[in-house]
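The chains shown are only part of the set, and none of them has been moved.
Which chain is which? They are A, B and C, in the order written, and residues in each are numbered from 1.
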């Protein structure tokens, strides 16, 4: 099985961290290819970044389909481009925010998300609602660390995250914590050991969900709103992304 | 007051229809400029189209800010790029789906949306939820007419829409109908007369809301998740969209 | 266009404040008539006050219909008598609580309401739910200032309101504030300047919404639960309010 793990931002060091986290949990016969788009934002911290990164994700999925991947992970905790990506993929596409939330709901009575900048709170709360997790989610908390600062030792990311997690446990009655940024994937083990409760990294969670869906033969449904995009002309710089006529393609499948 | 009405798709005839609908209700001193992006899909009917049209919307808002517009309308009933657009605009930005829903909730006990293709139902239902309209919205109905066919006489768009509206009234107890596509803006008057109930065209509704917000001095809040995008490098074809450092800009304001 | 702005309580100084706030934002050709009922409570602070003020509102709407107004604003943040008023009006009727909430949801990620006495919190929370604003509303906060004390300098209303707004921003993550009493209309500008975020006065917001609805030709739907009241005898002191037989009236329209 081949899974493409897409880091929607263009920072290679984060792609490396994400790839390592994915490989660590992948099944022996799963091949993980971690990539990031050729264009777009260096990190994703607001709706504006998300809009551009969605095109990067789409670009990577299009290439992935040509390369024959069985499934995809979108490795940014805002799940940018998720539904568009599902439309063009035959196999399953899973975002790391939804992956983390679904997995957390199976081992806890209520989880909290601990993320980076305060401004991303509304984005994450919107995902909590959209995924039906309003009851399962105790709170969304932020640490005021910028995404790309997570890698810098002077940010003291780990201790800041742990401190916020402890508040979630005591003040919000959470018994599970979600790391609210793909750039925190390498901290999961240390934080879990320190806290003694389940700590979910969405990258790893999404890899296992995609593997599961592929094994189950469950592909994105093409019977309604996630069907392949309708063929039509695109203009300007986006002309190459014009959706092909699937009736031709399907005949060839 | 100058309002830019952005048709997120690239079809000029729809931009013309939208512009006419906007001008018809605009206040005497309001200048309406109707535009469409230089790039992107000819019509917007799925998440994939939405992702690309969002970039077009952003592009038009960026230009609009340089041109000094007071507010913006996003004239596609999926409100593509709305939150990213709000981040980069000083003034208000209103989508036509939210505009139609808010206005309808003020004159009815429950509205139905009548839209184009069946595949767009989940997109619209998601908006209904996100805007808090689950109770106000009686149903989302579709006519199976493609967006660009609305203009073709042989599509019998008006009678198909009226037929679906009547079902909404009788079967779903709706007492107000929303035209679920910007391309239906020119049909509002005829359909309203035929049905005898309020029929809301989102383009016109959004123009009045933007005018109202501007007059009230209500601009997009920059105190949380709709603040200007954080400055950072963008790569590749998107490099020109790299968010500027606002600390410099603000000093200059 | 003629809009009647009804202060549902009987305190003339508040009617004056409300009228001034309405006129300040009204379009050049809009005539604002601010009135208050001939009977009822001096201020509205509980359900009991609301019940009586609803009759006053109805009385003013009935007179307004005879006088040919195009639309109405109910200028008390509990929106008393709103749905009954809609039944007897041909044009739109908008309450200032709903107006403020709808407008706020267009320029923020989450608003808080800052109102007067603590006992009104459940009334406001009920409105938040009824208008579908549970997700958009971060909190309802109160200042413990009685409605009629807002006008008294010794109440320090402005600083008390600003203090509560700051708590809403910091503790509840609100990025927009609603002034939860018509009597605060004259404080909007000062508070907005002090806070640097959108501050919504419902009176002004409602005027722009009514203007918009009238321009759009959107009247209260008569196709379901907001139809004209059924004709029937009323007894006692309310006999004059007995709903007329509309079949006769309509023939005359």
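For this structure, a couple of remarks:
Here is the rule we use: a contact is a pair of C-beta atoms (placed from the backbone, for glycine too) under 8 Å apart; a residue touches a chain by one contact, two chains touch by 3 or more.
Given the structure is predicted, the values throughout are model-derived calculations rather than measurements.
Here 3 of the identical protein chains are placed; the entire complex in the file holds 6 of them.
The criterion applied here is as follows: only the chains that are shown with their structure count from here on.
Common neighbours of chain B and chain C, by the contact definition above: A. Matching CA atoms, the turn from chain A to chain C amounts to 120°, rounded to the nearest 5.
Taking the mean of the C-alpha atoms as each chain's centre, chain A and chain B sit 28 Å apart. Work out the mean CA point of chain A and of chain C, and you get 44 Å between them. The residues of chain B that reach two or more other chains are 86, 224-226, listed in rising order. Contact residues of chain C toward chain A in the complex are 109-110, 135, 173. Those residues of chain B that touch chain A in the complex are listed here as 10, 37-43, 45-52, 54-55, 58, 81, 83-84, 86-88, 117-123, 126, 129-130, 146, 224-227, 229-230, 232-239, 241-243. If you check the complex, the residues on chain C that touch chain B are 25, 27, 86, 92, 94, 98, 102-103, 105-110, 131-136, 169, 173-176, 192, 196-198, 200, 204-205, 208-209, 211-213, 215-226.
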